[in-house]
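Every protein chain but one is kept in place in this view of the complex.
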Amino acid sequence: MDSYKIVFSGSGGQGVITAAIVLAEAAVVYDKLHAVQAQSYGPEARGGATRSDVIISDEKINYPKVSSPNLLVCLTQEAYNKFSNIVMPGGMIITDPKYVVISKSDATQLELPMYDTVVEKVGNPICFNTCMLGVVVKISNMVKVESIIKVFESRMPQKFVEINIKALKVGMELVSK
Amino acid sequence: MDSYKIVFSGSGGQGVITAAIVLAEAAVVYDKLHAVQAQSYGPEARGGATRSDVIISDEKINYPKVSSPNLLVCLTQEAYNKFSNIVMPGGMIITDPKYVVISKSDATQLELPMYDTVVEKVGNPICFNTCMLGVVVKISNMVKVESIIKVFESRMPQKFVEINIKALKVGMELVSK
Amino acid sequence: MAKKVKEIIVNKEWCKGCGICVHFCPKKVLKLDKSNKAAVTDLDSCIGCKLCELRCPDFAIEVKFLDNEQS
Amino acid sequence: MAKKVKEIIVNKEWCKGCGICVHFCPKKVLKLDKSNKAAVTDLDSCIGCKLCELRCPDFAIEVKFLDNEQS
Amino acid sequence: MPVKDYIRKRFFPHIWCPGCGHGIVLGGMLGAIEELGLKKKDVVMVSGIGCSSRIVGYVDFHTLHTLHGRALAFATGVKFSRPELNVIVPMGDGDATAIGGNHFIHACRRNINMTAIVMNNRIYGMTGGQFSPLSGPGIYATTAPYSSIDYDFDIVELARGSGATFVARTTVYHVNEVKDYIKKAIQHKGFSVVEILSQCPTYFGRKNKLKDVNEMLEYFKNNTTPVGSQAKKDNPNLIERGIFVQIQKEEYCDKYLNVIEAASKEVKG
Amino acid sequence: MPVKDYIRKRFFPHIWCPGCGHGIVLGGMLGAIEELGLKKKDVVMVSGIGCSSRIVGYVDFHTLHTLHGRALAFATGVKFSRPELNVIVPMGDGDATAIGGNHFIHACRRNINMTAIVMNNRIYGMTGGQFSPLSGPGIYATTAPYSSIDYDFDIVELARGSGATFVARTTVYHVNEVKDYIKKAIQHKGFSVVEILSQCPTYFGRKNKLKDVNEMLEYFKNNTTPVGSQAKKDNPNLIERGIFVQIQKEEYCDKYLNVIEAASKEVKG
Amino acid sequence: MKEKIKFVQGNEACVEGALYAGCNFFAGYPITPSTEIAELLAARLPQSGGKFIQMEDEIASMCAIIGASLTGSKTMTATSGPGFSLKQEAIGYAIMAEIPCVIANVQRGGPSTGTPTHVSQGDVMQARWGTHGDHAIVAMTASNIQDVFEITIEAFNIAETFRTPVILLFDEVVGHMREKLVIPEKEKLQVIERLRTSVPPGTDYHPYFPRKDGRLPMSDFGGEHRYNVTGLFHDMWGFPTDKPEIVHNLMRHLVDKIENDPKHICKTKQYFLEDAKTVLVSYGASARTALEIVNYSRMRDRKVGLLELQTIWPFPKEIVSKICNQAERVIVVEMNMGQVLELVRANVKNPEKVYLCNRYDGNLVNIDDVKNVLRVVEGRGI
Partner (left out) sequence: MKEKIKFVQGNEACVEGALYAGCNFFAGYPITPSTEIAELLAARLPQSGGKFIQMEDEIASMCAIIGASLTGSKTMTATSGPGFSLKQEAIGYAIMAEIPCVIANVQRGGPSTGTPTHVSQGDVMQARWGTHGDHAIVAMTASNIQDVFEITIEAFNIAETFRTPVILLFDEVVGHMREKLVIPEKEKLQVIERLRTSVPPGTDYHPYFPRKDGRLPMSDFGGEHRYNVTGLFHDMWGFPTDKPEIVHNLMRHLVDKIENDPKHICKTKQYFLEDAKTVLVSYGASARTALEIVNYSRMRDRKVGLLELQTIWPFPKEIVSKICNQAERVIVVEMNMGQVLELVRANVKNPEKVYLCNRYDGNLVNIDDVKNVLRVVEGRGI
C-alpha cells in the first residue's frame, strides 16, 4: 500500500485539527499503521486559518508534510480558495455548502451538508468536526471505525463519546448516500 | 634611549593612579615623548589595592604592562609585600615609612617621609600623591617639571594648582636631600 | 443625540459576526443575519446612540445621520 | 544594660578605622589611635550599650561583660 | 478627520478574532486622537509583541512594532530623542507587566511624557491562552489547568507605587470612557497609564467557560463602578473605574534641558 | 550561637571599604538569624552582583552568588523547590530596583515566603558610583555630573503597589531596628521586604561632598522618624522608618499544594 | 509503569522524556513554538508532586531552574529564539557554576521576532556561542518523536553526568508534528541520577574539585555541606578568585570535561553509509526529508546515505570527517544559511566537495529541494 494523504483546512474554532489528530491516532495506536499529523499556524499560536496534514501509511513516513493530498477537506471559503488546486490528480475535495461555494476543479468534488445534517440529527453543532471526520473515514477507508471510537473513548468523558459516535456515523452515512 | 618603567602601587584613596596619569600625560602632551599608562583593578571598579604602570619612552610603546619596573613606588605594606620583588636589577623602590616597613631587597630602597613632610610643609594631606610624584619626577628624570605643572594647570582650578606645585617641589626636594 | 438616523451601514467584509452590536443595542435595532453578519431590523427604533459603532471591534458598522453633521 | 563591662576588644586586623564607633559612642569611650584603629580611652565610662559593636561594619569591636552572660 | 482616516484600511478586516476587545480599544484610541486633532506625522505608536501589539499595524502613524515587553524602552528612546512627538504605547497585559514589568515601572518613575495603554485581557492571547500576571487566582488557562494560584497585580496600584503621575482604568464596555481617559492621558504632561479591561473570547473566554463575548462585556458592565462610588462601599469586589492618579511633576525631557544648560555653561565657563 | 559563628572568618577583614554600611547590615542580619535560632543548614542566602551582594561570601550558610539583578529569580527556584528552607536575599539598590526591578515586583506579587533585604546606598558602589533608581534628583554621581534628574522609587511604595505582604524600612544607624525588622520579616509567612538605608562613603559620600561616614550616619539619624510620628507631620521631608505593610495572605508554595492535590486527584480519578 | 503507546507532538514527547528522566521542576515563559512543553508540564508535574512555575520572563525562568537544581531537583525550561537569546547570560552562569539543567529551544524563524510559527534551524551556532566568554556546551536534537523522547532523557543524563546545562535544539516541525511514541516501562532506559558527595558532614567538601574521573559530586543546598556558588571564577570551595592559575585551570576544566572525550556525548544515526558515494548530513526535521531521498535513491540504486547528527555540540568531528572523507561528495541538508555546512567543511579534507541544500524561508526543506541539489552535484543536470 502506498501512503494516503489528507489535508484538513478551515478556521480556528472548527475543530479540524482535532479531527485530523483523532484519525491519525486511531491509525497509529489501534490499527498499527504509521501516521504523522502536522499543522500550520497563523502568527504565534492564535486562531485564524488552520490547516492540518495527515499521512497514513503502512510504512515509516519520513517527509511529514503533504504537498498534494489524495483528499482535501475545506470548511471555509478562504481555505477552499487557497488549497483547492493542490489536490493530487484523481483526488477528491470535500466541502460543506454552508461555508463554501465551489468552483471548477480537476478533482472530484463532494459537497456535503455536514453542518446542517449534524445539527438536525445530533442536535449539537459542536460535533460538526466529528461528522466531517466520519466522511473522511468513510472515503479514505484507511482506519477502522472501531479504532476511531476507541480514540474517542480514551480522550473524552463518556457522555461525549456517544454523541460523537452518532455524529461520526452521520458523516459516514452522508457519504453512502 | 631605552624606555623607563614605573609601577605605582597603593590603596584606593591615595591617588596613585592620578599621579601616574599626570606623569605620563606630561611626557606625551608636553615633552613629545611616548608614554602609556595602565592599571589593575580590584573586583569590578571599586576601591581597594591599586596598581598603575607607566612606561615612558622616545619610541612607540607596544606592550603596555610593566613586568620589571625601573622604579617602584609602594604606599601600603600590602603593595610592598606583593610587588617589591618585581623591580628590575639595579632598580629602585620608594616607600613612605609611615605606611611601609621595608625588608631586605636587591633593589635600592629609598624611604622618604613624604606624608609627614607634605602635611608639615603644605599643610594638606591630599597633596600626598603629588609629593610622591615629585619624588618620581626627580628620580626618573624623564619629564620636565614644567610639563607636570602644565598638566596641573590644564586639569585643576587655579587654587589647587599652586598647592600642588608646592607639594611637587617638596617631593623633589626630599630626593635631593 | 436627537438627530435623525439616516442609515446604519454594515461593512459585511469586515463584520465578523461577534454579535456585540446586536446584544448591546439599547433598542434592539440589530440582529445577525443568516451568514452571521450584523444587519438592521428596525432602523426606526434607532436612537442614534452610536454605541454599536463605538463598540464594534471591527470598524464594521457605521451610523449615519440625516443632517450629516456626524458622519 | 546595667551589666558591668569587662573589656572592649578591638580586632586591629579587621578594624579599618572608619571611626563610626568613636563618633557614635554615647560616652566617648573610644578614639582612633595613631595607626588609625579604634582604641579604648576610658573603659570606666562605658555603659555597655554595645552600639559600637553593633554599628561596626567590620566586626572589629566586641564588648565583653563581667558576668559573661552576653558575649 | 474621521476616525477611519487614521487606519490603514488595506489591512482590514484585521487579524483579531471575532469579538476580540482589542478592536474596541483601537476605536477608542483613535477617537481620542481625532478629538485632540493630532496630526498623523506627529504621532509615533510603539508596541511590543502580542495580539494587542498588532494594533500598530493598523494605524497610519509612525509605527514601531518591537520586542515582547520592550515597547516602553524603545519608546523612551524615541521620545527622549524627539520630545516634540506624541508617543503612545499600547501594550498587552503580559507585555506590560510580565516580561515588560521593569520597563513599565521605570517609565512610571522617570515621568517621560508618553502614554501607555494596557489592553488587559488577563491572558496571553497571542501564544494561545497562558495566564498572565493580571489573570488572578482561580482563573483557568493552558498553563493553569487546575486554575491559577498566582496573585495578580493591580496595575493602578503598581503604577502608583512606581511613581506614575496619571493613572486611569476603564473597560471596553465603557467605550466612551476609553476615549475620554486616553484623551486626558495624552494631554497629561508626564507619563500616563490607562488600563483598559478587554476581552479575549478565544482563550480567556473559552478556558473559563464564558458563554460568549457578550457575557464578557456584561461582566465589565456589572462588576465595575466609578471610583469612590457608593456601589464600591456596598460591594468591595467591584472593580473601580476612573482616574486614580493625576498629579503634576516636572517632566523628564524638560528636566534634561537643565542638564544641557548646566553642561553648556561648563563648556563655555 | 554567637553572631560571629555565622561568618566565614577566613575571609575577614572583608572586601568592603572603611565605613561601608554593608557590614552593619551583615551584623544586623546575623543578629536576627541568631535570635531566631536558625540552623546554618536551613538557611540559603542568595544575592546578585554588587558590593552588597558580596555579603553572601561572608556567611556560613548555603550561599548563592548569582547574576546582577537576578537574585530573586534564583531564590524563587530554590524556595519553590525546597519550601522548608529559609531563603534570604540581600540586594543592592541597583540590583533590586534597576536591572532587577521586574523580579522584585513579581516576587512581591507571588508572595513566596522569602525575605528580600535591600541595602540601599543610593548608588552603584561596585561599578564606581553611578546613580541608581533610588538616588533621586539632585544627587551627583559619575553618570550624573550635573546632578541627577531621575526621580527615585520609594521602595516601600513600590513593594506595596506590587502586592508585598510585609514591608519595613530602617537605616544602618538604627542598627537594632535592622535586626528587629529582619527578624520579623523572616518570621513573616510570605514575601517580605526590608529596605535598609546604608552608606557608600567611597562614592556616594565623596561625589556628594559629604565629609565622612559619620556625616552620612548623622543624616540617617536626623532625617528619619518612626512611621506615623508627629515629627513627620511637622516635617514632611523626613523619611519614615518602621513596618509599613504586614498582612496575611496565603503563601505561594502552600497554594501549590492545592495544585498538587487537584492534579493527583485527576490522575487517580 | 508499563510500556505505553501514544500519538503525540514532539513537544509532548519531550515532556514524556523529561518526566521519564525524573524532571521534577520546570520554570518557563510561553513562546511559540515551544509553549506546549510548558502547558503539558503544568498539567503533568503536579500529578507526581513536581513543581511547575510560570515566571515573569525567560531570564527569570532560567535563573529559577538553576536555583532549583542546586537544591537537588532535576530541572528544565523551554523556549524559542527570542527567549533563547534572553537566557544566554544565565546559561553562562550554569556553565560557570556547573549546574545541571536542560533547556529546550524549539527553533523558529529568526532573527528577531522573525516568523514565530515557521520552522528554522537557525540557532545552531547561537547554541554554541550565544553566551559571552569561552565555554563549552552540549546541544542535541532529534528528527522524530521517538527520538525526541530518548534524546530528552539523554540530555538529562548528560546534564547530571557532566554538571552542565544541556540544550535541546528542536525545531518547529518536530515540535509540532504528531507521530507514534512508545514510552518504555520504567528502568528500561537508563536514567542517570545526580552524583552526590559521600564526604561525611563536618568534613571539608569541595564542590568544585573534580574526582579522578572528572566528575564533581554535588551536595544539595539544604544539606549538611555549606558552600558557595558563584558566576565569578572560583576556587574548589566555590569562592571567588582571580588568581591566573585558578582561572586558567577552571576554564580548561569547563571546556575539557565536555570536549575531551566527545564519544560519551556524541550521538549520530547512520543510514546506508557503508557504500555511500553521496553522503547527506542532516539533523532535526531536515533529516526526515534527507532520509526520504536516501530511500528514494536507493530504490534507484544510487549510493546515497545519510549521517544524521543527534549531537550538534560538541560537534561530532571524528565521525563527520571519517564518513565524509570516504564519500565522493557530501550534501548538508539544513534549514539555515549553512551553519552546519561550515562545521562539516572545517572537518573534511575536501571542503569544496561539501554542498549545501537548505531553505531559510520558514518552510521545511522539501523533497524536490534535495532531489535538485543531488542531481546537480551528481552531475545529472537539473
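The letters A, B, C, D, E, F and G name the chains in turn, as written, and every chain counts its residues from 1.
Heads up, the rule we're going with is that a residue touches a chain if its C-beta (ideal position, glycine included) is under 8 Å from a C-beta of that chain, and two chains touch if they have at least 3 such contacts.
What you see is a predicted model, and the numbers here were worked out from it, not measured in a lab.
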(request) Check the options G:68, G:86 or G:273 and report the residue that touches the missing chain. (result) G:86
(request) State which residues belonging to subunit F touch the missing partner chain. (result) 49, 67-69, 98-99, 101, 124, 126-128, 130-131, 133, 142-146, 150
(message) What does the interface between subunit B and the hidden chain look like in terms of residue numbers?
(response) 21, 24-25, 28-29, 34-45, 61-65, 67
(request) Can you list, in ascending order, the subunit G residues touching the missing chain? (result) 59, 81-82, 84-86, 88-89, 92-93, 95-97, 107, 109-118, 120, 122-123, 125-126, 128-135, 230-233, 242, 244-245, 247-248, 251, 254-255, 336-337, 339, 342, 345-346, 360-363
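We adopt the following convention: only the chains that are shown with their structure count from here on.
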(message) Please tell me the distance, in whole Å, between the geometric centres of subunit B and subunit C computed from their C-alpha atoms.
(response) 85
(message) How many angstrom lie between the centres of subunit A and subunit E, each centre taken as the mean Cα position?
(response) 41
(request) Please list all residues of subunit B that touch 2 or more other chains. (result) 43
(message) Counting only residues that touch at least two other chains, what does the list for subunit E look like?
(response) 17, 49, 99, 101, 126-128, 133, 146, 150
